[in-house]
Each structure stands twice: as C-alpha cells, then as structure tokens.
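What you see is the complex with one protein chain gone and the rest in place.
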Amino acid sequence: MAKNVEPEIEDDLNKKLAIQIVKESEDDRLMRLSVGPQHPGSGHFRFTVTVDGDYIVHCDPDPGYVHRGEEKMCEYRNFIQNIPHLERPVIHDSSNIIYSYSLAVEQLVGIEVPRRGQFIRALASELDRQIYTLYWLAIYGIFLGHSTMFMWPTADRELFIDLMDALTGARVTHAFNIPGGVRNDIPDGFKDKCLRNIAYFEKRLKEYEDIFYNNPLFRQRTEGVGILTKDDAINLGVTGSVLRASGVPYDVRKAEPYDVYNEMDFKVQYMKSGDSFARSYVPFLDMKESCHIMRQLLDKMPDSGEVRAKLQPNPKGAPGEAYRRVESGRGALGYYIVSDGTPKPYRVKISVGSFRNMIALPHLLVGSKLADMPSVYWSLNYWPVEADR
Amino acid sequence: MKRIPSTAATSSASGMLKSIESGSKHLLIKRFTLRYPDQKLKFTGDGYQFDPKRGVGIAGSRGRHILFHDKCTGCQLCAIACEGIAEAIGMVKVDEQWKQNKKSIMPQIDYGKCVFCGLCVDACPFYALYMTDDYELSSFTKEHLIYTPAQLAIKPKYDGNVELKIGDMGATHG
Amino acid sequence: MTSEPKEKPIESSTTQSSPSSTQPAKPATQPAKPATQPAKQEPESPPFEKEIVSQILSHFGNDKIKVSYIRPLRIKISVDPSNIVEVATFIRDNLGLDHAEAVSGTDYPKDGQIEVIYQLGSYSRDDMEGHIFSLATRTNRDDARLPTLINVYKSAEYHERETFEMLGVYFEGHPRNERFILPEDWADLPPLRKEFRIRGR
Partner (left out) sequence: MATAPQGFRFGNFVGSLIWLILWIIIIVSLIALPLIFVILFYVPLPPVNGDVLTPYLFLSMMVDPTRTLPIVHFIIHTELFRIAVFPGFSFAALMAAVTIFVERKFLAKMQLRVGPLYCGKVEGILQLLADGLKLVSKEIIIPSGSDKPIFWTAPIAYVATAAAVVALIPAAPGWVGANIDVGLIAVFAILGFFPLIALLFSWASNSKYPFIGGLRALHQMIAFEIPFFLSALSVVLLAGSLNLTDIAEAQQPYWFIFFLPISAFVFFISSLAELERIPFDLPEAESEIVAGWLTETSGMIYGLIQLGSYVKVYALSALFVILFLGGWAGPQIFPKELMPSANATTAPPLLQLLTLQGVFNGVTVSAIFWFAIKTFGIIMIMLFIRGINPRIRIDILLHTGWYKLIVLTFINMFIALALIYGGILGPGGLLTAH
C-alpha cells in the first residue's frame, strides 16, 4: 500500500517545507509570534509561528527547555539507579516510562517476573495512564477556555492518585515498576477500593461527555480542525492517540502484548476523522477501555505469590542490545538499551511518543488559524518534558 | 477488534441543554477539595518498609526516614544505594556505642536532595531504615533540611485521618 | 538472578526464545535472552522473521546485507552507508515498514565508528504490527557522514536532527542539520560521544 501513496505525500511535504523557509524572510505582512516557553499555552516548550493575518504560514518547534540529558545520565548509573531519574520526564505516567525500561533490562539481565508481579505492574501502569490522561484532558479544557473541564478531571485524577499512593507510597514518581517485578505487594483492602473508585469514575466520564465533548461550542472549535489524514499519520510516524484518531487501530498492547496483556480482553479505540475532536476523543475512549482492563486485571490476579524476582544489587546485563516498547499515555514508549556486560548500560535511547508526535505540529499548524493553535497543539498529546528527555 | 466508537453526535441545542443540565447538577454535588492544613489524608500502612529476607517491600507512604539506632551497623549500603540517585545520604560519626556498629557511623539524610524513592530502604539488610508518613519537612534554611541520625531516630507523629468517601452525592474528603 | 553466572545463558537463551516465535503477536514475556554474537549463533530463528530477512537477502545478496540477529519480533541488519538509501527504499516498498520509531546512534570509540540505527515499524501490515526492524549502519567517527533517509522515511526527520546534535553525525541531504534540543550556545562536543564526560563523574 505504501507504494502508491508515497510519492505524492513526499512531494507535498517537501513543498510545504520549502514554502515555510521562503516565506519567513520575504514578506512584510507576516508577524512572528513566539509561543513559549513562558506562554500560558505551551508548557516547557517553545515554537514560533508566523502568522499572515489570522493564518499560520510557518511553524518551527524548538524543544529542549527541559532537556536533562537522561540518555547520557543513564550511562553513568547502574540499571537500578537509573530508575528514579528516568521517571522524571513524565512524573504522572512514571509507571509506564519505567515499564519498558524494566522489560528491556529484564531481557538483558535474563530474569523472569513472577505472575502476580506482572499483574500488579500492569495495574500500576493502567492507573498511571488514567492519571496522565486526566491531567492531559484538564489542560485541554483550560486551553479551550473551559475552566470547569480543568477542575473536574483534576479532581477525579485524585481518585487514582489516591490508589497509587496506597499502592506505592508516593503520589507521583512512584519508582514502583523495577526490573524484576514491583517493589511491594498490594496492601489490604486495595482491591475493593480500586473497584469502588473505578465504578465512580465511569459515572464521571458521562458528565465529561455531557459538558465537554457534546458541547456545541467545543464541537465547533475542534471538528474539522487540523485534519491529519491516515496516510500522513503513517508517513509521519505519529503514535498513540494521534495515530488512532487518524484511523489506524494500532496499540502496542495489542500489537506486541507484553506481560499479561495478551490475556486481557479489550478493544483498540480509534476514530477515522483525524481532526482535533478525534484526537481529543480517543484518549477519552481509552480511559473507558482502561477501566475495563483494570477490572480484568483485578479479577484475574492470582491471590498470592511472589511479586518480585530476586535480583542481585548490582545486576550485569549480558552484552547485546534490546528494544522493548509499551503503550504509554502518549503512545508507544520504547527503550533501546545497549549493554556491554558491565553493570551500567552502554547506551540508552528513549523513543517517546511526544517526540514522535512533534513532527505533526508544523504539518498541522501551517495553514490553520491562530485560534486553532491550542486545540491542535494539545490534541497531539504532547508532553514537553518527555520529548526533551 | 476494530469498531467505530459512537460519538453521540447531537444537535447543538440538545448538546447545550445537556451541558446546562450537567453544570447545574454539579451545584448540588459535594465539593471534592481536601482542606489541607485542617484535614490530612490517611495513609495506608505505617510507612514504606522492606523485608530483606523475602526481598519484597511492604506498602506504605514514603515520607521521611526513621532510623533504628539499635539495628544500624554502619554498613553504608544505604549511602551506596543513594550514590547515583540523589546523593542525599552521608555517613556521619555518632557519639553512641553499639556493639553491632563498631565504627559508630550512621546515615544522615539531606532532604533537600532526597527524592523519596525508597531504594535505600530496599538496600538495608538489617531492618534499620524505614520510611514514615511524615512529609511536612519544609524549613527556612537548607541546613535545617539535613537530618542527623539523632533526628532520624524520632518517630514522627502523623494524625491524618481523612479518607476519600464516595456516596450518592459524589466523592468528597471528609 | 543472584546465583546465575554470566556465561551460562548463551545456549539456553536460544532454546528458550524459539518456541514463542510461531506467533508473531505473541507476547515476549519469555525472557528472550540476548544474543552475544551475531545471528549465526541462533540456529533456530523464528520462521516469519527469517522469511522477511530472506526476502531482503535474495534481493541484495549476502555481501551488501549483514544480518546481526533474528529474534522473535526483532530483526537487525547492518548495511554499508552507501547502500542504506537503496535498502531502506526496498524495505519500505516491499515489506510494508512505513515509519521510523527511533533513530539512535551509539558511539564505539574502540572501533572508531558510530553506529546509527533506525528502528523501523509497520502500521499498515497487520502481521508486522509488533515487529521492529532495526536497520543499522556504521560510519567513521572522525568524519561522521551519512546519507539522510528523510526522503524515504519522513518520520526520521527530527530523529536525525537529534542524532546530528547529540552525536555529530552529519546527514547529507537533510535540510536542517542544526541545533534542536541543546541550548543555542552549545559549543562543546556532541554530548552522546563517549569522550564527552559529565563533570564530576
């Protein structure tokens, strides 16, 4: 299929790029606006947009304001010491960002996680996905000027933060998933509390739909805005909800099921329109599906057993390399780890969804209106800190 | 596996009416806010602990540490565990004589640096270092954030007793 | 893992990883142990992946393509920089690998080389959704130059730009070989080279 669409897409994209570079210098009508890093609508991220009237003719992303050099830092620390700093890029979703790291390290070190441990860390990562998505939704609400939609998800996020607090002892940056399983077993009464909170949360999702997704003003602002076609989505290599909103039902949990996800019964939620509305609605559907997965995880979890494989304090990875992925709140999150047989990794590359989705930002913004900028930008599920790493 | 989600596309009037209904419904729902200094959350367990024999932690809140002087051997494993993470733990001399601690050194923790990951607790093989519920560690100076072994030995008092309640009128704290 | 010696797992890894290979979508929960040596040490390669590799090999021949390993869901081949555009175009057109997930470089000062590796994936082929195809190439460390793949894989654009600034690999044909994530006034070595040391460590 790739053969017949490829040339025209390629031409189109190159042409667009050429127009951007020429237009910036020649025309006097253009106004260059800086969005970020201290703009209320950007996070720790800067991109410049050049507007001609109300239309954006050029967009240049400029990430790196929160670059920590995680990949370099990894080379100086052993496999266990890397955990706390690796979860800093996404403190809400820290279970997921450590999940694929743990999978890759387990492959290199050669250990197997006990079955109960697999269930618990899948549960933790689902809870973290909810926490992240709710936070994302809250910011999307305030970006569109809907202050109520900022407050409700922020409040309901507390349901899951509460659970993570009981499970791991920390509200964010849990350091819970580690190579070899999880740090501790679930506490008493956790299962009932979890089921109670999920049941309440599903009721709340209906309210979100009422006040936000079905609101005609919200529909007007997002429907038909920033359309990313299926071919463009594939070609640009976007991931996560952005990809699924463009009609590609791709989820790492289905494509490459890790741990216990092949026993779970869930559907990959996707939409075909590829506009801002679809990109904002797919995470919402994912949240519903995630509740479903969490119920199954709690149901099928073995009642007792080990949760953590014994790991020596300073494990050495066998020489070689591993590339493992999980589906995080923002799409596929992969770690490429090269080990040279020492306790420290030789090279760690983090392939994050935010960085991969950033390429769609100039693609979508060029030609759209300045007023569409927040709705397009944040619908890309972009987390600046994670993209900078 | 593949299905098109129903977007519940509604006309703008009924969508607006639903918004109004949902908004006015929430005027009757209980508030969610935790009034923090007056109310404090109740935590599970008695702080994060670790069982070196089984190799598994015990769930609990990760606040500041508690150090049991009668068990600490001055083996520095906690300081080594912290080395690449926060470098918050330093070993200092104490004026105490314990027969298991010949060198009389014990960890001193700088909470200006600690990230509360609890990996030092995992590293302690002698049940000497646990974590507690106490998370209110702010102070005016950086020096006050450095907790000496004597300060770490004190068990903090934490009296949080508010739990998240879910009822017909929504979720609320207390 | 405490008592497990380091040298042991080479034989056991190959036997353990093979049963899971029949189903491409099966989870890799089995500890697919790493291969220390290139693919000839793994005799029982999974058939689906093997077939893909044999397609490439039959087109290009053994001298252009060096197969590093074939594991369940993971294939790595190494090519010469002069062939990489040709190989990538073939892979894209005939194998359905339509996007690059990551482009990363690894510095090997001992060999005097930098390995740039493209992790390619497929969204359009259902039976290859879980596969990651690693296309690796090596370039000289002192004058690191590679042909760009953005005309083949548009998705590699920002990744290549990042690789340029992090490892100093110049991508010929890339429109913007310039600063991306690092500060504007960065005048030091590319930070992911091994001779760039973090201060104090």
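In this document, chain identifiers A, B and C correspond to the written order of the chains, with residue numbering beginning at 1 in each.
Definition applied: a contact is a pair of C-beta atoms (placed from the backbone, for glycine too) under 8 Å apart; a residue touches a chain by one contact, two chains touch by 3 or more.
Bear in mind that the values here come from a model prediction, so they are computed numbers and not experimental data.
**Q** Determine which of the presented chains are touched by the chain that is not presented, and list them.
**A** Hidden chain, whole complex, touched shown chains: A, B.
**Q** Tell me which residue among A:Val66, A:Ile80, A:Ile111 or A:Leu144 touches the hidden chain in the full complex.
**A** A:Leu144
**Q** For review purposes, identify every residue of subunit A that touches the missing chain, sorted by number.
**A** 31, 33, 39-41, 54, 141-152, 155, 211-212, 215, 217-218, 220-221, 369-374
**Q** By the contact criterion defined above, which parts of subunit B meet the unshown chain? Give residue numbers in ascending order.
**A** Contacting residues on subunit B, toward the hidden partner: 19-20, 22-24, 26-27, 29-33, 35, 137-141, 144, 170.
In the analysis below, only the chains that are shown with their structure count from here on.
**Q** Where the contacts of subunit A and subunit B overlap, which chains show up?
**A** Shared contacts of subunit A and subunit B: no chain.
**Q** What is the distance, in whole Å, between the centres of subunit A and subunit C, each centre taken as the mean of its C-alpha atoms?
**A** Going by mean C-alpha positions, subunit A sits 23 Å from subunit C.
**Q** Calculate how many whole Å lie between the centre of subunit B and the centre of subunit C, each centre taken as the average of the chain's C-alpha atoms.
**A** Centres of subunit B and subunit C (C-alpha means) sit 40 Å apart.
**Q** Would you pick out the residues of subunit A that each touch at least 2 other chains?
**A** In subunit A, residues 76, 254, 310 touch at least two other chains, as defined above.
**Q** Where in subunit B do residues touch two or more of the other chains?
**A** Subunit B, residues with two or more chain partners: not present.
**Q** Considering only the defined contacts, which subunit B positions touch subunit A in the complex?
**A** 1-5, 7-8, 10-13, 15-16, 18-19, 21-23, 25-26, 32-33, 41, 43-45, 47-48, 55-62, 81, 83-86, 115-119, 122-123, 131, 164, 166, 171
**Q** Please give the residue numbers of subunit A that touch subunit B in the complex, ascending.
**A** Residues in contact with subunit B: 76-78, 80-85, 148, 155-156, 158-159, 162, 165-170, 173, 175, 183-187, 190, 196-197, 200, 207, 209-211, 213-216, 219, 249, 254, 267-272, 281, 285, 306-308, 310, 313.
**Q** Using the touch definition from the top, list the residues of subunit A that touch subunit C in their complex.
**A** Within the complex, subunit A touches subunit C at residues 1-3, 6, 9-10, 13, 17, 21, 63-64, 67, 69, 71-73, 76, 106-113, 118, 180, 233-239, 243, 248, 250, 252, 254-262, 309-312, 315-325, 332, 334, 336, 338-339, 341, 346-347, 349, 351, 355-356, 358-359, 388.
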